[in-house]
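Missing here is one protein chain; the remaining ones are kept as they sit in the complex.
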Amino acid sequence: MSKKMHITLKVNGEEQEFLAEPRELLIHTLRERLGITGPHIGCETSHCGACTVTLNGKSVKSCTVFVAQADGADITTIEGLGSPDNLHVLQTAFKEHHGLQCGFCTPGMITRASKLLEENPNPTEEEVRFGMAGNICRCTGYQNIVKSILAAAAEMNAVKEAAE
Amino acid sequence: MIPAAFEYHRPKDMAGVLAVLTQYGDDARVMAGGHSLIPMMKLRMADVPHLIDLQSVEGLGGISVADGVVRLGAMVTQHDIIDSAELASAAPILRETSLQIADPQVRYMGTIGGNVANGDPGNDMPGLMQCLDATFHLVGPDGERTVAARDFYESAYMTAREDDEVLTAVSFAVPQGGYGYVKQKRKIGDYATAAAAVQLVKENGVCTAASIAMTNLSDTPVHSVAAGDALVGTSVDDAAIKAAVQAMLGDIDPAQDNRGPVEFKRHAASVILRRTIERAWSRA
């Protein structure tokens, strides 16, 4: 065991302060220390994306980030994207278009998709497939995930247009 | 997969980095995005008692194109490269290559410095840097020095960088002519079965300059002077491409792995190189 560090994080808008070993992986910090169990552990080698969170505006695989690296960071997980009374458009779209089955990849998938649509609000199917290629799903074959994301994009654009 | 314990250092300047490196020697290691190093630490295949995180060190970021020279700070990520309009026009081969590295999440973290410095023959940027004849900027206790990318790689994970030096930037002349980076891989996130970086200059239908390098076909990136020479002075016709491919085959030395046996890799290398030359020439 090494010396513990004083860590400060902002997670889903809430300030968090604690002592942790620098080697603690961010995914474990979120899941075990803070009880934020939406992000999951799938592969542990940064291939599957189940642990995806948004860290300082980037989609990041939290299994491959030490908590020490994240000290001072602003983090959003699936729990911070929407609330039961105010779901994110993607959360609704995934349900509407059957974009999930076992649900294990879903939090990472939706969190990544939210960033993708932020950067590219009007993606083609090919761009969605390429932009989501860091997230593995074993159940759906992706067809309905792609459909869900494209539908969410259309919905978000329609809302934006109506507002303008 | 849990890494062994380590002491964490996050210096604010290069002096701080060098101080830790000097103090702990072999026991200290710098880390940029960490997406090569952290998996190795988690598998306990890399032992790093002192980890120096470069994220807060001033002066390691930034993309600049000035006076015909492109300079990328070591902490510039693949995502930054893909996002840069300046680079897209000055050196589009960088964007083409970056898009073929890993996956979106990894590209937000993966840096140019980490990719070229760690000496992994599977990384794509080292091959590209050979092609661009880039210069690597290193800072150590004795100050700054530069090493040509083409002189940097000695063998797998062994480079010209001393243990107490840090790679701070890469720079290269704005590339001229047509370009191509073509990579055969098994899936998103994989290293290359074979990949090629090519820059060609065409004047009046004749190739006047050619630079060719390949990735993951030896224990270092392979820059083949002979392959480039085979194209210069030609109209990059079939015979010239054959000669270039032949020359490259003389310079690569692939190893068998899950991607296939040596014989296949040599064949894939020749096919990928041909396609890359054709693509670069079509853009020249």
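By written order: A and B. Residues from 1 in each chain.
The rule we apply is simple: a residue touches a chain if its C-beta (ideal position, glycine included) is under 8 Å from a C-beta of that chain, and two chains touch if they have at least 3 such contacts.
Here is the rule we go by: contacts and distances are computed from a predicted model.
Here one chain is missing from view; checked against "Thiolase family protein", "Maltodextrin-binding protein", "Sarcosine oxidase subunit alpha family protein" or "Carbon monoxide dehydrogenase large chain", UniProt names that protein "Carbon monoxide dehydrogenase large chain". Across A:57, A:72 or A:103, the residue that sits in touch with the chain not pictured is A:103.
Here the missing chain is touched by one residue of B:53, B:103, B:165 or B:251, and it is B:103.
Touching the chain that is not shown, out of B:125, B:197 or B:272: B:272 (per the contact rule at the top).
Where subunit B meets the missing chain, the touching residues are 1-2, 4-5, 43-44, 103, 184, 186-191, 193, 258-261, 264, 267-268, 271-272. The set of subunit A residues touching the chain not shown comprises 1, 21, 23-24, 28, 31-32, 35-45, 47-48, 50, 77-79, 82, 84, 87, 90-92, 94-96, 98, 100-107, 110, 128-130, 132-146.
Keep in mind that, in the parts below, only the chains that are shown with their structure count from here on.
Subunit A contributes residues 1-3, 5, 21-23, 25, 44-47, 49, 52, 58-61, 64-66, 68-69, 71, 112, 116, 130-134 to its touches with subunit B in the complex. Considering their complex, residues 1-8, 10, 34-35, 38-39, 42-43, 51, 53, 55, 79, 102-106, 108-109, 188-189 of subunit B touch subunit A.
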